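All protein chains of the complex are present and in place, except for one that has been dropped.
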Amino acid sequence: MGTQVGPRVRLVGGLLLWYGVLGGAVAWAVHLMAAWSMDELTCAAGSAEISALPLWQAVGLAVIIPALAAAGSLAVAALAWTRMRQAQRAGAPDGAYGRARLLAAVGIWANLLFLSIIVLGGVALLVLPVCQR
Amino acid sequence: MTDRGGIVAAATGAEALSTEEPVGRSTGWWGMVLFVATESTFFACLLGSYYYLRFQVGPQWPPDGIGNPELTRPLVMTGLLLFSSVPLFWGVRGIRYGRRWRLRAGLVATMVLVVTFLTVQGTEYVDDLKILTPTTDVYGSLYYLITGFHSLHVLGGLAFVAWLFAASLVNSFDPQHYDRVRNAGIFWVFLDVVWVAVLFTIYLSPRL
Partner (left out) sequence: MSTTTTKPPGASQEDLSRLEEHWGEPPSLRAWFSTVDHKKIGRRYIVTAGLFFVFAGISALLMRTQLATPESGILSPQEYNQLFTMHGTSMIFLFATPMFFGLGNFLVPLMIGSRDMAFPRLNAFGYWVFLFAGLFMWVSVPFGEAPNAGWFNYAPLTNLTFEPGLAIDVYNLGLLFLGISTTAGAINFIVTALKLRAPGMSLNRVPLFVWAIVATSFMVVFALPALNLDNLLLFLDRRFDTHFFDPSAGGNVLLWQHLFWIFGHPDVYIIVMPGLGIVSSVLPAFARRGVVAYPLVVLAIVSISILSFGVWVHHMFATGLPQLSYSFFSAASTIITIPSGIQFFAWLATMALGRLVIKVPLLFLIGFLFTFLIGGLTGAMFAVTAFDQQVTDSYFVVAHFHYVLLGGAVFPMLAGLYYWLPKVTGRMYHEGLGRWAFWLVLAGMQLTFFPMHLYGLFGMPRRVYTYRGDLGWDVGNLIATVGAYVLAAGLLLVLIGVVHAIRRGRPAPSDPWGGDTLEWTTTSPPESYNFPVLPQVHSLHPTWDERTAESIGAGATQDRILSEGRRTLFTSELDARYERAVEMAESTLIPFVLACWLLLFFISMLFSWWLVAGFAAVAVVVTMGVWLWPSRRPAEKTG
């Protein structure tokens, strides 16, 4: 293994797999902290804007950007999973492929979960007025 | 162009994607990283509580009568603490090549800088206490708890480095055995990062 692939590229590949596994989770965590704290604190201060930006737009950004990050993570996980399956089908020795395939499979499902949570948050934003109690 | 395309293809190939990372760390390294992770979470909760309380108090922050915290000394302290990592890492690199004197010199320089940091912090407290105590209001409570808790960690770091220095005098470390020295480096990164967060929260954010 690793005859033509240089160490830098390998490092990038290894980190890319982790983005595929955990990217959705991190995106969701950022989404939750940003959207919740902006909403609760701005409304508690009796206002509906952050600087000049209307609050609903700010919260909207805290939905869209993490959603895109999670979708990217999903794509990477799906790619990694197919690559591992191809490699294993081509009869490569099990080695690291089995482990990477497990992580990629976990990544696919986890990203689907986290992406749907972020999307549900976006739906709530469309339905509810930002500061209604 | 083709070269860059080749790199992307290689990085998303089965071999690159199955690269094992992280790999080859010692148990000591993992233990220290996890310890620092849980400590950082503690500070994150502490600073989160600061913002939570601050935004509920209203626009006037610090509350009436207490001006914005002074900025000169915290900036000097920032310089001292961040700069104290330099001799430490220089020393850690030294012991990797077996240079024991370089390690000892680096540790001493770090200790000097850290003692200066704590002294400046002390003089700042002396001045602050004339207008604000931990019992004045929630701002005072937060101010002293956050800065004090960070200083306590710096004091712990000082004890750690002093202890390493004592151990280095009896030649405990060599290129194969310097886990503990490297762990001090990890702890220092933690101290620096937390201090920058404290600097921003306590000293800069009220001015925004």
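Order of writing sets the chain letters: A and B. Residues in each chain are counted from 1.
The criterion applied here is as follows: a contact is a pair of C-beta atoms (placed from the backbone, for glycine too) under 8 Å apart; a residue touches a chain by one contact, two chains touch by 3 or more.
Remember, predicted model here, so these are calculated numbers, not experimental data.
Colleague: Touching the missing chain, which residues of chain B?
Modeller: Residues 20-28, 30-31, 34-35, 37-39, 41-42, 44-46, 49, 52-53, 56-57, 63, 134-142, 145, 159, 163, 167, 172-173, 176-177, 179-180 of chain B touch the chain that is not shown.
Colleague: Mind pulling the chain A residues that touch the left-out chain?
Modeller: Missing-chain contacts on chain A: residues 25, 28-29, 31-32, 35-36, 39-40, 43, 59, 95-96, 98-99, 101-103, 105-106, 109-110, 113-114, 116-117, 120-121, 124-125, 128-133.
The rule is simple: only the chains that are shown with their structure count from here on.
Colleague: So the centre of each chain is just the mean of its C-alpha atoms; given that, what is the distance between chain A and chain B in Å?
Modeller: 29
Colleague: Would you mind writing out the residues of chain A in touch with chain B in their complex?
Modeller: Its residues touching chain B are 1-2, 4-6, 9-18, 37, 41, 44-45, 79-80, 83-84, 86-87, 92, 95-97, 99-100, 104.
Colleague: Over in the complex, which chain B residues touch chain A? Could you list them?
Modeller: 7, 10-21, 51-52, 55-56, 58-59
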